Structure formats: C-alpha cells, structure tokens
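Since the structure comes first, as structure tokens, the remarks are kept for the end.
The complex appears here without one of its protein chains, the remainder shown in place.
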Amino acid sequence: MSDNASNTRKAPAGERVADWADGRLGIYSLAKANMRKIFPDHWSFMLGEICLYSFIIIILTGVYLTLFFHPSMNEVEYAGSYVPLQGQLMSEAFNSTMHISFEVRGGLLIRQIHHWAALIFVAAMLVHMMRVFFTGAFRKPREVNWLFGFLLLVLGMFTGFTGYSLPDDLLSGTGVRFMQGAVLSVPIVGTYLSMFLFGGEFPGGDFVARFYSVHILLLPGIMMGLLVAHLILVFYHKHTQFAGPGRTNKNVVGMPLLPVYMAKAGGFFFLVFGVISVVAAIATINPIWAIGPYRPDQVSTGAQPDWYMGFSEGLIRVMPGWEINLWGHTLVLGVFIPLVIFPLVLAAIAVYPFIESWVTGDKREHHILDRPRNAPTRTAFGVAWLTWYSVLLVGGGNDLWATHFHLSINSITWFVRIAFFVAPVLAFVITKRICLGLQRRDKEKVLHGRESGIIKRLPHGEFIEVHEPLNQEQLHTLTAHEQYKPLELGPEVDENGVARKLPRSEKLRAKLSKGYYGEDNQIPKPTAEEYKEITSGHGHH
Amino acid sequence: MKKLSARRRHPLAAVVVLLLALAATGGLYAAFAPADKAQADETAQSLAIDEGKKLYAVGCASCHGTGGQGTSDGPSLVGVGAAAVDFQVGTGRMPAQQPGAQVPRKKVIYNQAQIDQLAAYVASLGAGPSVPNDKQYNPEGADIGKGGELFRSNCAQCHNFTGEGGALTHGKFAPTLEDVDPKHIYEAMQTGPQNMPSFPDTTMPEKEKKDIIAYLDAVNGDKTASPGGLKLGGLGPVSEGLFAWIFGLGALIAVAVWVAARTAKAKKS
C-alpha cells in the first residue's frame, strides 16, 4: 500500500492505482499516519522482530512439510533408504517424516529449518519479554500488549510441544506419555480427560491426527490473531525509547519507517532467515532416524522435551512422590502439584506489571524506558524469576548434568529441590545490591565526573586520578529517571485521636512501596544543588 | 611430574615391570610355540593358567582374594568366566585404581596375551562364559534393523538411542559405547559387568547380540553419517536447546546489534 503511495510523484500509473485503492480502502489516510512512523534504534528493540520473523519462517516451512507429512498412526513396515530401520514397524507419521528426511530433496533442510526456527522463536520470545520486563516497557499504556505477548509465549510453547510429538518417534512418544500421565493425575476428571484426548487408552490411534490439527490450525490461528493485535498495538502506542537528549515522554526519536525501517526491518527478515538456514545446514536437530519409532515399552535415557518445556520437566523430576489414598480414591500429588506449579511459574512473571502499578499507584503513560538499575526491586524480581526458571531447567536436564560433570543424579535433584526455594531469594538480594551499587556509581559520575584513567601528581606529591566532568547530554541522561516516594499511610490516628481504619490491602501496599522506594531501596539521584556545590565549591581538578 | 614420580613408587610399579617381562616371554612363546597344534593346545592351556595365576597373584589378589574367592574390596571371581576377565581387563577397568561409584574405562595395562592368561586362570576357578570368537561378534551380515529394535528394547534405556551413555543412580553411569570393541560389547552383554545386567544367550541368543553390534556399528561407528549436520553429541533436546540459544539466537542478536548500531560518523578535524 505504502509502496503505491510513495510512487505518486514519479509514476502517474502507480498513482492511478493508488487512487483506485484509496477510493475503496482509504489507503492515503492509513499511509499518512504510518508511512513516516518513527522507530527508535536500539538492538534490543529488534528482539521482537526475531520472534516475528522466525514465526513467519515456521509458517512457510510448516506449510511445505504438510505437503509430505501423513498425520496417521497406521502401522507400516519401513522400506525407505535408511538401512538401520528397514523392516521395522512404525506409524505412517514416522514413516512420512523419514520420507521427508531421506527421499524428498531439501525436505531434511526444511524440516531442520522448521525445528530450529521453533526453538529460536520461543527463545527469542523469552528474551524479548525479558527486555520489556527489565526496561519497564510493560507500564501503561502497554499492559494489554504485555499480556498478548505473554499469551503468545505460552501458545508458542504448546504449539512447539504438539509439533515435537507429531513424528511419533521414541523421544516424542515418551513426552506424550508423560503428558498423558500428568493428565491422569488430575483429580476426578483425569481418566476421562485422558480417554477423550487419546480416543481411548494410551497411545491409541488418534493422537497424532488430533495434535496435527491443533498444531497446524488451532494454535497457530490463535497466535496469528494475537500477533496481529500485538503489532497493531506497537504501531498505535509508538515505540518506547531510552532516556537521552531530546528524548522525552512526549515524543519518539528515531528513523522513519519509510525508507530506513522498511529497509532495516525488511532486511532483518532475510538476515534471520539466512542465519537459521545456515544453522539448519550445519547442525542436525531431532534426528528421528537415530531415535527410532515409538513403542510404549521402549525408552532411551536422556528423554527430554525441547528446551522451552524443560522447566516443567524439572518440576516433575524434583517433586517428591507424594500420593494420598483416601476413601478409595487417589490424589496423585507427586504429579498434580507440578502440573499446577507449571502455569504458576509463568503466571508469576505475567502478573508482575499489575502488581507494580498497584504499588506505585501510577496512572500516567510511560514511554521512556527505565535502565534496570534504576528500578532495583523490579530488576531483582526479574532476575529472581529467571533464576527460578533456570534452576528448573537444570533440574530438567539432571541426568545430562550428572554424566557430563561426573555428579550424582540424586545430589543434583536434591540441589534443585533446595535451590527452588533458596536461589530466587539469593538472586533477589544480590541483584538489588548490585543495582543500588550501580545507582551510586551513576551518582558519583554525575557529581564528580568520569574517571579518566589519567594520574596526575600534585605539587605537594599527592597522586590523584583526573575526573572529567560529564557534558550536559550525559548529565541529563543519567538523571532523567523518575524516583517515586514511598507511599505514606498518614498518621495512625485522625485529628480527633481516633484510630483510623486502614484496609489491610493498603497496609500491604504501603509496605511494598517502602520495599520498592524506601530509604535503603533506592539511591536518591543527585540534585542540581549538590552538583553546583561540588563543581563550584572546591573546583575541579 | 609429581604424579609420575608418585606412580613410580607405587606398589604396583614392580608388577608393571614384571608384567612387561612376562609379556615379552608370552609374546615369544606365542610366536614360536604353535608348531604341533593338537598336542600343544593342552600344554598351552595349562601354561597360560600358570602364567595367569602369577599375574593374578600380583595384580588382582589383593582385592579378589588369593583364590578368586572375593574379599570386602572385590567380588568373587569364581564362575565369572574368561569373557568377564577379557572385558574388565581389556577395557582397562581392572585393575581398579580408586574407589568410586563405578570403575571407569581406563588405559589398558596388560597386553592381550596377558589378558588371555589371566582369563584362562580365572576361567579355571569355575565355569563361566568364555571369550567370544570373531565369528560370534563380527557384525557382518547381521540384521541391522532387528538390532536396532533389540537395542531400543534392551540397551537404549541406559546407553541412549545411539549408545552415547547416560546417568544411573548415585553417580553411577552407563558409559558411552563409542569406540568400544565389538568383542567387548559382546562380553558386556554376556557377563553383565558391574551394575549392568547380563543378557545371556538363553534370553538373547548369539545372533541377536550380533545384530545389536551391527546396529551400533551402523549408528555410532567411525563412518556413521549424520545427514543433517553436527550431531551435537547425539544427546537430544538439551544439546539442541543449548545450540539454539548460543549459536542461533546468539548469532541473531549479534546481527541485530549491527542492524541497530549507529553508522560511523565522519571524523571531525
């Protein structure tokens, strides 16, 4: 659309087409608002683009794979070109995946691009989400978009899981079996859910076909809708930016969509696709021929899901085997508790923006990003969450840690059990201290200038390091962040001496607010007076 | 250097020297002896037992007891058979060096002739599986596909799909099967070394062992193709995930840094 519009001056023919389209679609108004849309430049703002592009790559390659894949569990005897499987019984799903990998020219490449792009897609979503989190980009007006993004991450995980299960190989079958066992643990309805999901007992003959429609239609369809909404909101809100000279909460500074971002973002798609193609050319992924077809009575050690499900694997591995038998019923806590914690781990990070906005009570729009150090409590929470997540990932791969680092699998499991509770707390405390230290350093830098590394000897023999004063741009950038004051509850008694009734939630809020912005929880930024006193007082070296 | 000098004063140092001497003798014997076969066989056998007994007395008796009856430091060797000795000593696991969850594969100390002598001696203590011959374990002509199925049924649970190894309880592990001599694989299946269960001929006939060896040779040999590219250790999703994060996402972020970086400005002069 915008291409047509941009050609108006040069090509009258193009202009006529654009006029035609405008009369029916109103493209000129659309182009007016968006063609020179400004996007700020920062590498971390491109993480979302990696997600978008890998998603597109997954769809393109996925469509190709559907042309050859047979989502059927009918048993066939393998007669393809891979010798070590010849004569083996396998499902048609596995057989057709073998066909894609060994007989279709380029099929293996497309399969590998599809799978690598999926791993990178989810990884990029997580990193993108962390960027948004640590810079506070989720604040008003972007909370809804934060939730859209979060839903995309969760759906991406499940789309990945259903896709991983489709080839019906020994590894993915083990994963599906695990899922079925987890479903069985649900109180009251577990067995019914399992029977309905698998069309009878596990594995039955239905799940590949069912997962297939979920994997290629249902989940990607929802994701596509969310993705479009996510992008529309990014355009509508305009991108956030870091503080700096000329950058305020009321503007956005950067390059226009046409031409710079058209070229950069468009080019970046090709860069992402190119990198993933090369990865798929040099490294194999999910070599199902080495893994073999699924049989419920066979298994391999090192049975893990793809990385994004690794934390749930960790949860289930380190859980003690609690089971309660009462009144003829069984409550399978050893499986059901991890099943419940699994969404809670994700929800913990998803709801954080709402907790923070409740604590601050801030109803303003925020378009200037925070440096992580300037929001120590948020940063500490984020790092604590990541630590929690990583501990569970370690738990999910405990057998490989054991063999590669010559450790006992039992000790690793115990380590993860303890670290699940302890490590996030430690990470929180340490991160907060580091943030405060960095804030202090910023303050030093503003007041005393940058350490230049030049050592000077004073006439009376003392050695000093020369500090270079910062220029105004740097001074502004380092002091542009806002600092909240902790919430005051007011006097406990009113003017008549009667105790005021404070709702418990308000007390909690005040407590949290103190934890966020209280005396020891942020370093007051330097004031102009302090600065002047130091610069004029005893001069500068 | 410290290690070397420490080893030089090791109680076994003398043994090693002795072994070398014996090896020379054994080697010479092997080279010159088999003239009159029918008659020599028996003599050779008893001679090997005698030599083996000597070797045993210096290298093994301290843990396994002077008559192979076993002590608190090592199990009884009565009835384990020559195959067990050939495996344990031939892969360097025995003599064990230090206590641990499991005795790992090490550099082999004895030469094959000495191993045969030791095996002959231990076999004389009580009947057990004998060392397999080339015909038994040579994978040629075996059914690779059947071997794969057998491998996934009987072996993959500990040794991984393609024999890369895996973890067991309390620091024990199923070792990788890469670069393991087919004979040793055969012996391991037959004798069940350490914590590995055995798969005797009664439940897994010779032909099936051969199929398994053929499968391993096909999927984890020197010439095994990995059509898709780097095998990433053959460990499955964990190493794939690491690769995707470090090289996939890592490369993409590096590219993103370049895309978003400010172009160099003309130098002001």
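Side notes on the structure shown:
All chains are identified by letter, namely A and B, in their written order; residue positions are counted from 1 within each chain.
Here is the rule we go by: a residue touches a chain if its C-beta (ideal position, glycine included) is under 8 Å from a C-beta of that chain, and two chains touch if they have at least 3 such contacts.
One rule holds in what follows: contacts and distances are computed from a predicted model.
The subunit not displayed here is recorded in UniProt as "Cytochrome bc1 complex Rieske iron-sulfur subunit", chosen from "Dehydrogenase", "Peptide/nickel transport system permease protein", "Cytochrome bc1 complex Rieske iron-sulfur subunit" or "Electron transfer flavoprotein subunit alpha/FixB family protein". Interface note: of A:P12, A:G26, A:G221 or A:P259, the residue touching the hidden chain in the full complex is A:P259. Touching the chain that is not shown, out of A:T135, A:S300, A:T377 or A:Q522: A:S300 (per the contact rule at the top). For the chain left out of this panel, the touching residue among A:G23, A:G199 or A:P524 is A:G199. Here one chain is not drawn; of A:G26, A:G221 or A:G267, the residue touching it is A:G267. In the full complex, chain B makes contact with the omitted chain through residues 150, 153-154, 157-158, 166, 168-169, 172, 174, 192, 194-200, 202-205, 208, 223-231, 258-259, 261-266, 268.
Everything below uses one rule, namely that only the chains that are shown with their structure count from here on.
Chain B meets chain A in the complex at residues 101, 143-149, 152-153, 156-162, 164-171, 173-174, 215, 218-219, 226-232, 234-245, 247-249, 251-253, 255-257, 259-262.
Those residues of chain A that touch chain B in the shared complex are 41-47, 49-50, 78, 83-88, 101-102, 108, 112, 116, 119-120, 123-124, 127, 170-171, 264, 267-268, 271-272, 275-276, 279-287, 290-292, 295, 297-308, 310, 397-400, 402-403, 406-411.
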